[in-house]
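As you look at this complex, bear in mind that one protein chain is not there, while each of the others sits in place.
And then chain A:
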Amino acid sequence: MIKTFRHIQSALEETPHLLRLGQLFSETVLIEVDGNEYYLTFEKGHLSEVVEGPSRKTPWRFALRTDTEALRKFWEACPDPGFHDIFGLVKIGRGRIDGDILSLVKNLRFMKEVLTLARATKELAA
């Protein structure tokens, strides 16, 4: 999983429109997968750091909690209904979003597109 997030980190650097969209976004986001924590720290749109937990000391703005199989499906090129969007994961009971959700919504296009940067390289999700 950490490999996939590092792929997203490098892919983001190759995606100018996302760096532009995220230029006001400097927050840490927690992605929890089967209870394993991954802290993604953004600085002005760049994913500056990906740190694996567990950590009780790392503050985060909002979190997406899901499972490995759901993310594997989310990162398929053409996901099944519900697995095609982070809110879809929530709707079908395979994900939970908590924390400062308004912060997520204000940066929703950016966050959605960042998380789908792994979609074309689903083999990395294994």
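Throughout what follows, contacts are C-beta pairs under 8 Å (C-beta built on N, C-alpha and C of every residue); 3 or more make two chains touch, one makes a residue touch a chain; residues count from 1.
In this section, contacts and distances are computed from a predicted model.
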Omitted chain, identified by the protein name its UniProt record gives, among "Alpha/beta hydrolase", "Dihydrodiol dehydrogenase", "ABC transporter ATP-binding protein" or "NADH-quinone oxidoreductase": "Alpha/beta hydrolase"
Residue ranges of chain A at the interface with the undisplayed chain: 77-79, 81-82, 84-88, 90-91, 101-102, 105-106, 108-109, 112
